[in-house]
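Starting off with a structure, shown below.
A protein chain is absent from this complex, but the other protein chains hold their places.
The letters A, B and C name the chains in turn, as written, and every chain counts its residues from 1.
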Amino acid sequence: MSATATATKSTAPGKAPKRGPRMSVATVLLIIAGTLVALSVLRALAGGGQQSAFENITSSGQIGAALSMAVPIGLAGLGGLWAERAGVVNIGLEGMMILGTFFGAWAGYQTNPWVGVLAGVLGGAVGGLVHAIATVTFGVDHIISGVAINILALGATTYLAKRWFEPLSDIGGSPKQSPQVDDIASFTVPGLSDGLATVENHHWFLVSDLAGLLGGLVTDISALTIVSILLFAGTFFVLWKTSFGLRLRSCGENPTAAESLGVNVYLYKYAAVVISGGLAGLGGVFLALVRSHIYNEGQTGGRGYIGLAAMLFGNWRPGGLAMGAGLFGYSDALQLRNGGATVHALLLLVALGLALLAGWRLYRKRYVAGAVCGGAALVLVLWYALTDTVANDLVPATPYIVTLLVMGLAAQRLRMPKANNKPYRKGQGT
Amino acid sequence: MKKFDKERVLLAVAAPLLALVAAFLLTALVLAATGKAPFNAFGIMFDYGVKADSQVYILNKATTYYLAGLAVAIGFRMNLFNIGVDGQYRLAAFFAAVVGGALELPGLVQIPLIILVAMLVGAMWASIAGLLKVYRGVSEVISTIMLNSLSGILISYLLVDGRLADLDKQTNIVATDPLPSSSHFFTIPAGGDLDPVFGFIVVAALAGVGFWFLLGRTRFGFDLRAVGRSESAAQASGVDVKRMVLTSMLLSGGMAGLIGMPTLLNDTHQFTSDFPAGIGFTGIAIALLGRNNPVGIALAAVLWGFLERGANRLEFEGYDKEIVGVMQGVIVLCVVIAYELVRRYGLKRQQQRVGAELAAQARKSEKKKEVAV
Amino acid sequence: GSSSEEGSKAAGVGLAYDVGGRGDHSFNDSAAKGYDRARKDFKVKGKELTAKDGDTDADRYDKLSSLAEAGYNPVVGVGYAWTPSLAKAAKKYPDTDFGIVDSVVDSKNVASLVSAEHEGSYLAGVAAGLKTKSNKVGFIGGTDSALIKKFAGGFQQGLKDTNPKASLDVQWVQVGSPKGFGMPDRGKDIAEGMLSNKVDVIFSAAGGSGAGAIEATGKKKGTWSIGVDGDQYYDKGLAPYKNAILTSMVKNVDGSVYDFIKSVVKTKKSEHGVQSYDLKRGGVGLSYSGGFIDDIKPKIETAKKKIIDGKIKVADTYK
Partner (left out) sequence: MGAPPSLHALAPQECAIKAASPPKGAPAGDVGDVAVQLRGITKRFPGVVANHDIDITVRRGTVHALVGENGAGKSTLMKILYGMQRPDEGTIELDGAPVELHSPADAISRGVGMVHQHFMLADNFTVLENVVLGAEKLHGIGGKARARIKEISDAYGLGVRPDVMVEDLGVADRQRVEILKVLYRGARTLILDEPTAVLVPQEVDALFANLRDLKAEGLTVLFISHKLGEVLAVADDITVIRRGTTVASVVPSETDPRRLAELMVGSELPSPETRESTVTDTGMLTLDGVRLTATDVDGVERAVLDDIGLRIRKGEVLGIAGVEGNGQAELVEAIMGMRDPDAGTITLDGADISHAPTRKRREDGIGYIPEDRHRHGLLLEAPLWENRILGHVTEPPNSKGGLLNPAAARRDTERIVATYDVRTPGIEVTAASLSGGNQQKLIVGREMSHHPKLLIAAHPTRGVDVGAQAQIWDQIRTARREGLAVLLISADLDELIGLSDTLRVMYRGRLVADADPATITPEELGSAMTGAASGHLEHPAEDAAEADEAEVTTGGEDR
């Protein structure tokens, strides 16, 4: 409107136009390597009773489980990324995942799992379409619409499960679950997998950790996991290397500008949100058809939300998102694999990280922040020293606490698409 | 300005009605598509819903839902999405039950104490999200969702035989110590052999009045609403937005603390693992439906209670009670769309009227205006 | 409603399932089996209702009273979650016979149908102790509820009594939430975690989540699962892995429900008070399907006899 003459807050004085350091692949690898070394050292130092717990941190089983936990979270996050890059917040991911689990299993048990995959993706996409209609066409607040979709998706699948699956009791159906769906093929890299397993079992310093890490990534990998990894790469390519992606992202940064250049903003927003739903649906399919072989009420267990958190953590970029999803998947997997001891071992690792952070902060003369980090590190070390395991009933808290911690540390450095979560009406830009 | 007001009232009523009608039609379609007679189903729900014992049930349910709606609405009024009401009220009810079970004071002292503990715990839990938002910029949507899960884990860690609860070997139920009977809240007899109405409905009504008064009649409420309408304008007007976020998170959490109280003080008198869950989410739907307005929320809470009562009956009559879930989802979605449409229409109407009236004024006072300029 | 006019006792049997309902391939299904059999044998009609997530006692009471009001007799609540509501309904409808599974309601017109899960689980522990080669055994509970701890406690005791060297890894699918009974994926992950730690016998008392554990052991040679509630060897959904099901700790809820219905509609002398379905009464036990534990049958039978004779007292909770 007339009062906002120039939308140019910009050019603060003395501005250094250099970009700050972005996490490059090299830095990430360096961090991983550093962590591994630290881990190996800690393990070597730890007493005999604790060693197996430390070994568990990088066991191929743990890594494999983490990967399969990470994929649905990552797919949900990827869905969130598509939508938010086009300026639409999608908190309805959870509902779209539910649709994915339901329709994936429904079509899957009747035909074959790949048809199920397609149906689940479509189911999620329909959820996305509803969200697009509400937010883009009708301008409903994105969060409110998302919440409504979550309620609706849950209600609808529960009802349909009751109608469709209950009568199938003799082949395993019930009001809360579908009949079994066949396995989706999974792959193991022949030779490599076994070789790595052998190395891992020797518990050599550092080498075994690395072997465990890699072993988890080459053993018993579902075809759908591979598809998901391709989708991550594909997303990066499409959104950042094609004109379609440029236009789509422009709708999340400045839709009025995009409109003024002839971009059909509604169309791109619709496309993004529908794709977003489809990806979340695929995440649901993964839960239904790979992690288990059935639809199961409540199966998603809030992964849609965690996916959203992973996306924020990843700063609205696929690479960062993958790291976030990996982190959540990892901490999720912990609790399933005799987590108490492993989490206990991890306490020490986290304490080390915090201590380093504290040092850095103090060096930068940020005394309060440094003291807080240092104090936290100390508490963790004490906790580690005074106990020998973390109560199993508290282990499930790990992913949530990790999320809160990570968000608390990182949220301020994040940059979301500028027009994200803002209403947009065609022809009403200033 | 009476003309405007009348139209505004009309629009305010039109939106939910429109949405409800649309929702019922859509649900009817779903029912018909899955081979069930829709209108018969609605008939069953209605017949059953107006029975005396159903009304007691609905009022008692609505009491809880009303508080949940209020708790959510406090946040919504200032554009704060407290998705965490769910975790807040459960944690609050749990600790209130623990404290209540451990003490044996006169009811007049102990009941307020229990309520206070609940509100404090709810507020503290909510404040975590508030602090994270204010100081670390963490979206409250994400943090409250995480906190919901954490509160569940915390409760189940503590709700264990030997920690803060006891196991009844006969019934297999693990529960906190029951409240002494002096701490049972009064009930309102409903006549006949009907169950009584929860006395806590009085507290809920007071909470509603308090909500209205605080938001509509105090400086604080004005500031809070100002933040909801425009954070930047509120800040420029002198509202400390950060503090406001914290305060309203605390208020919302405190109100959330009340949600479990009708159940605890009027009904179960102890906390068990199947203490009602998910009411925080129901509260979101109810706040949306009631438009964050204390009267609207009351109507929405009653509607929700009615639907659930009807669901119980539908099953008995051979329908799938799950259809009510569809109905609820469709209602919420229709309602949010209808409100947005009506809001937009209302704004446009008003601009049109302002334009028209000004044009008329201008024509009348053509000459006077020239002098004035 | 059409319910009020039919106040006669002829309405039939009323059954109220817990969340999950008929078709859960577990506990509720077991009750349904007894109900179906009774209806067929005694030619009575019936009505089934199911609780849903988030139901309060008022909701549950509403269901029970609807049944009683409509003249269903007996009315059975399947699962301990019905305890408070059933107690209230029993008071309100003194002429109706109520039954409750897995819990105790102290009232003249209520039969409390409880099972001695710990006793059956003890036998499962004996079998596991004898069959494990690695001396590492696992237990997966659906959730850390008191009922499931009964399974865990008995299992642990049986294991230790038989094989003191064996260690037991106990994990819960979902702490604090009955959702842990419907998460086969998590069941599988937990089992795989255990297997990779050399555990070779896993007992899961985890409803549908157990299927995941059975799948995991089915896919790894030389490892066993122990089923629960029904005889899972015959579970159609688990057919591919049935050769990994060492045995099942069968809990005959169908029997207790059948007996109770029979006592009301057939013998017209309804059971009331606590009806304990223990080892002695055949309420719990191990299955020998598949013949995988035939070799150790004598030892199991000895243990069973000792329990029945009271020589072994089985702890009914896990610490």
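Definition applied: contacts are C-beta pairs under 8 Å (C-beta built on N, C-alpha and C of every residue); 3 or more make two chains touch, one makes a residue touch a chain.
Computed from a prediction, not measured in an experiment: that's the story for all the values here.
Visitor: One chain isn't displayed here. Which of the visible ones does it touch?
Guide: A, B
Visitor: Can you say which of B:G43, B:G162, B:G318 or B:G355 touches the chain missing from this structure?
Guide: B:G355
Visitor: Out of A:E259, A:E297 or A:D332, which is the one that touches the chain we can't see?
Guide: Looking across A:E259, A:E297 or A:D332, the contact with the absent chain belongs to A:E259.
Visitor: Please identify, in ascending order, the residues of chain B that touch the omitted chain?
Guide: 1, 4-5, 216-223, 225-226, 229-230, 232-240, 347-358, 361, 372-373
Visitor: Could you list which residues of chain A touch the chain missing from the display?
Guide: Within chain A, the residues that touch the unshown chain are 1-21, 241-243, 246-247, 249-250, 253-254, 256-264, 413, 415, 417-418, 427, 429-430.
Here, only the chains that are shown with their structure count from here on.
Visitor: Report the topology of the inter-chain touch graph, choosing from line, ring, star, complete and other.
Guide: Per interface graph, the chains form a complete graph.
Visitor: Comparing B-C against A-B, which pair counts more contacting C-beta pairs?
Guide: More contacting C-beta pairs are found at A-B.
Visitor: Residues touching two or more other chains, restricted to chain C: which are they?
Guide: 50, 53, 144, 175-176
Visitor: Which residues belonging to chain A are in contact with no fewer than two other chains?
Guide: Chain A, residues with two or more chain partners: 175, 393, 396.
Visitor: Under the stated contact criterion, what part of chain B meets chain C in this complex?
Guide: Within the complex, chain B contacts chain C at residues 44, 47-48, 57, 60-61, 152-153, 155-157, 159-161, 167, 169-174, 193, 195, 263, 267-268, 273-274, 276-279, 308-309, 312-313, 315-317, 321.
Visitor: Would you mind writing out the residues of chain C in touch with chain B in their complex?
Guide: 1, 3, 47, 49-50, 52-54, 56-59, 62-63, 66, 70, 80-81, 83-84, 92, 102-105, 112, 114, 144-147, 150, 175-178, 274, 316-317
Visitor: Which part of chain B faces chain A closely enough to touch in the complex?
Guide: Per the touch definition, chain B meets chain A at residues 30, 34, 81, 83, 132, 136-139, 141-143, 145-147, 149-150, 153-154, 156-157, 160, 281, 284-285, 288, 320, 322-330, 332-333, 336-337, 340-341, 344.
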